[in-house]
Structures are given as structure tokens and as C-alpha cells.
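With one protein chain withheld, the remaining protein chains of the complex are depicted in position.
Here the chain labels run A and B in written order, and each chain numbers its own residues starting at 1.
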Amino acid sequence: MAKVTIPIGPQHPALKEPECFIVTLDGERISHMDMRLGYNHRGVEKACEARTYVQDIYLIERVCGICSHSHSTCFVQAVEEIAGLQIPPRATYIRTLVAELERIHSHLLWLGVAGHEIGFDTLLMYTWRDREAVMDIFAALTGNRVNYGMNTLGGVRRDFTKEQLAEVLKVVDICEERTKYYIEVCTQEPTLINRLTGVGTLSHEDAMRLGTVGPTGRASAVDKDVRRDDPYLAYKDLSFKVIIDNHNDVFGRAVVRVLELMESYKLIREIIAKMPDGPVTVKAPRKIQAGEAFSRYEAPRGEDTHYVKANGTDKPERVRVRAPTMANLQSVAKMLENNNLADVPIAIAAIDPCFSCTDRMIGIRRGRGTGNSMRWDDLRNYGVKWYRKQGIDFTDLNRKLAKKQE
Amino acid sequence: MANEEAIKKELTDKFPFLADKIVIKRERRLFADVGQDHFREVFEHAAKKMDFVHLCIITGLDDGDNLLFIYHMARMDGTVLNVKTTAPKSNPVIKTITDIFPGGVIYERELVDLLGAKVEGLPPGKRYPLPDDWPANQYPLRKDWNPDMLEGKDGRKEEVKNG
Partner (left out) sequence: MSLLSKIVTWARIKSPWIIHFNTGACNACDIEIVASLTPRFDIERFGILLKGTPRHADVLVCSGPVTRQIKDRLIRVYEQMPEPKFVVAVGTCSCSGGVFQGCYNVKGGIDTVIPVSAYIPGCPASPAAIIDGVAKLLGSLQGKKPGEKADIEAIVPKPLEAEMANNG
């Protein structure tokens, strides 16, 4: 069968420009995939060297808008380690609370996006509506829905009152109720199971070899979780399960994330129950003594690492950031081997890449060079229709879910 | 810190030249200074015989006359061994480690683009992360580079055509 190469990239249909993913098809099956990245490269690491440590906290927070607290905490941990600062226990607990709330909002966001990619739009609407409860809590606790600005060198910038913490518990109760329902849907609806099983398969050996982290790795039985292996913040005092699954496919990745949501609810209750009293910040020097530190953090998407080198001034010598998506992108090519073209949107979405990475268009070049173009939305619709022909259709499920909520 | 001491001992027993080059910064963090000549054997031993099976990231930095490379390797128990090596700017050649860690290819490409390192054995592929029209011999992460050096490339505001 003739091979067809399909470039998938943030390009306009009319232009020949560098693509993000280049997929080579053998009939309907993907035989090979290449990657070209860098569209969101802003030069943050270089910019960090020209700004003070405190300014860098705000810059680093905006590396990714979904796990902003992850990046800012990972960075500030490294700086505090170099400076030899011991932050007060209450600050540690507050940072941990925000971290788990961030995990909840991120996983709910992912559930919605995954639903959208397979045509299960009702799930998008419901999970994002539930997510709004968490966004409200963030706005009440930190002043912003995203990019909370909670961290400062030496602790956190705000304290939480007993009343605010009581509100958090109420929101957690609501979300837990809703998540139980999503777990039911994910694990028992045959349409969903059929759609996601066997898609984007990544064997355990490949996942280990390619350095896959986070829920993507844990769905292939890669037993890595920085919270347990390399404890930071308050995690060594908290008890939680690391969710490991061995489905090795997109279905497994969905299961891992919804079960992690349940663990996060338990963690938040434990954090609030155990939160010590006391100050929330210690005085930090403006100039940080020479030294280096390597900080790791379990962001919702996986292991986030920051390396910081200080040189005795008020600006860092070097800041090296590795977001979890970068570690997982290596495995996308492997995952999509021998999958169908129709599986591309959900397989890429299942590693939970940053949203802008999924904002793409596709150019299709047929064997003889005649051009034709498809957008990401069209590939998504193609995928939905293709699976409908195989008998996997979400129309009824959309309707059923909508009815249940009335 | 029995765990970290054991790692240090195993490395210095196997590689005596590392005797005073390994520092235990805190629990679960070791830093080792290895010259280019012996880098590969130390790295391979750590990856294959000491269970440092996860390469977190490779950090490249500008260290005056040299480029400094730090390979951050982790074990399943959370210990991180940071292996440092250098190469002079006049000949910034290092060898690839993608035969051991295939996922490291993107980190090595970043060293090439942003620091001007040359990685022997790096599999062919598209560059990362700079755009294709980035001027040659400009390495943003070098200390002697600043964004003004890009001025004049596209200084004039683009005329936008309507319709």
C-alpha cells in the first residue's frame, strides 16, 4: 500500500511551514512519526538570568498556565535549598494544599479535553463546570483563578483562615461526589472502554526506556511518583496511594487520573486536619550565596525538575526547567505506531500536553503531491465518524449523561 | 545517610580518580565531577550497574572558557546523581548518551541549539527549540550573547496586507 505522509502542525492550510508531528501512514495505520517542536519557546531560562530571584518566581509561574504552582514551587524550593532557608511548617502545608488543589483542577480539565477529543462533549461541559468550583476556591484563597502567586522566597504570601479551609472541605466533598460518578462512567460504559482500550499502547519496557513520567507512565506500570520517592513539601507526613495501572493504553491513563483525583481529595482532608499553626514566612536574603540545587516536583502531568545555580548575587547564574510534557513527548511516536489515524487526537491528548500543543492543523499530502488540508478539528471529527462506523458512538451516552444531570 | 555514602563508596571504589570529586549535598542528592575522558564509563556504570535508570534532564551552562554539562540521573528510590563534565568552548564536543537513554535526544538537541555544543552520534532530526531562520553561530544561553544581537533581523514592523 502506498505510504502517505501527514504533517500535523500549527500551520495554516495555505502554507508550507514546519510541522509539529509528521505522521506517515500505511493505509489507515501509522507506520512512523516525527516531531518538530519549539513553538512556545520564549527564552524563559535566559530571561531568568536577567531578573532577580523574586521576579523569577512570577516568570517561572507562567511557563505553563495549568501547573503554574508546580513550576513556581519547584523553583523556589531549589533557591531555598541553596540559601539554606528552613521555611515554617505552616507554609509547607499551605503550599501542599495548593499543590493538591491544582492537581484536581488539572485532572478535571484533562477529563474534559479527553472527552472532547473523542466526541464525548457532555463530559467536557460537566467536568469543566465542576472545575469552576475549584477555580472559585482558588480565587477566594489566592486572589486569582490561575497563576496564584502564592510563593515567595521563604514561604507563602498569604495565610488561610479556618473559614476558608472549611470552604475548601465543602468543595472537596462536592468534587468527590462528582468524581465517583465519572469513575463509574469511565470504568463501566462499554462505549468509552471500547473507544479507549488498545489505543496509544506503550509497553512498560518502552515507557521506562523513554523516561515517561506521571500518569502516562503510571498507566504503563512505571512506578514513579516524586511525592513518594523523593518527598518534598509536606508529603513525608502524609499518607496516600500511588496509582499504578497496567493497561498500557489511553484507557489506563484515564483510570489513573480519576483515581488520583480520589487520592487528592483524601490528601486535602489530611492536610487541613494536620495543618500546624505558626508564621507563614521567614526572612530571605536578597543575594543568594553561591551554590546549586536540583529540585523535583510531581506536577499533575508528571515529574517537573528545576536546576538552579546561584553565584552570590541577587540574580541566578542558571535556571534549567524541564516540564513533564517534554519527558513524555518522546513516547508519543512510539505510542502511535500501528494505531489508526483516527486515534491521533486522543493519543496525543492522553499524555496531557499543554493545551496550545493540541491547537493544530493538519496538511494531508496524497502520494502524487496533490495538496489537501485538514484542520485538527476536522481530524477530530474524522476520528469520531470513523469510530461511529465501527459501532462506537457517543451520541447516546451524551444524551444519557445530560438526562441524569437534570 | 547510609544510602548516599554507599553510592559514593561504590563509585570511588570502581573509579579511584573520583576520590575527592563526589559531594553529598543532602539526602538523595550527590554531585560528581568527571572529566571528559572518563565520563562515558562512569555514566554507563551508573545507568546500567547502579540502577540510575531515569535521566531527568541534561543541563548545559556557560562556564567561562568551558561549557559545563550536568547529567541528572535518578533512581527509583528517589536518589539523584548529578554527573558533571566539561568541554572547552574552542572544541565543545561531547558524545551522545541516546544509546542508553533514547529519551535524551531532545535534551541533547537543546544543548546544540542554545549553547553551541556538538554532540557526536546524535541521531539526525529537526532542530529544537529555535526556529529554522535563527541566525547561525548565535547561542542564546552563552553569557556573551544578548537579545540585541538579533536586532536588524526583522526590525521594521511588518506591513500587513488586507483582504
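Rule of thumb we're sticking to: a residue touches a chain if its C-beta (ideal position, glycine included) is under 8 Å from a C-beta of that chain, and two chains touch if they have at least 3 such contacts.
Model, not experiment: these values are computed from the prediction.
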item	value
Options A:43, A:84 or A:312, residue touching the unrepresented chain	A:43
Omitted-chain contact residue, chosen from A:59, A:150 or A:384	A:59
Where the missing chain touches chain B, by residue	130-131, 133-134, 140, 147, 150, 154, 157-158, 160-163
Residues belonging to chain A that touch the chain removed from view	10-15, 17-18, 38-44, 46-47, 50, 58-59, 62-66, 68, 109, 124-125, 128-129, 131-132, 135, 144-147, 354-356, 359, 361, 375-378
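The definition used in the following text is that only the chains that are shown with their structure count from here on.
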item	value
Chain A-chain B separation of Cα centroids, rounded to whole Å	25
Of all residues in chain A, those that touch chain B in their complex	18, 34-38, 41, 43, 45-46, 81, 208-212, 223-224, 226, 229-231, 292-294, 296, 303, 305, 307, 309, 317-318, 320, 322, 326-327, 329-331
Of chain B, residues touching chain A in the complex	25-26, 28-29, 31, 53-57, 59, 61, 70, 72, 74, 76-80, 82, 101-107, 125-132, 140-141, 147
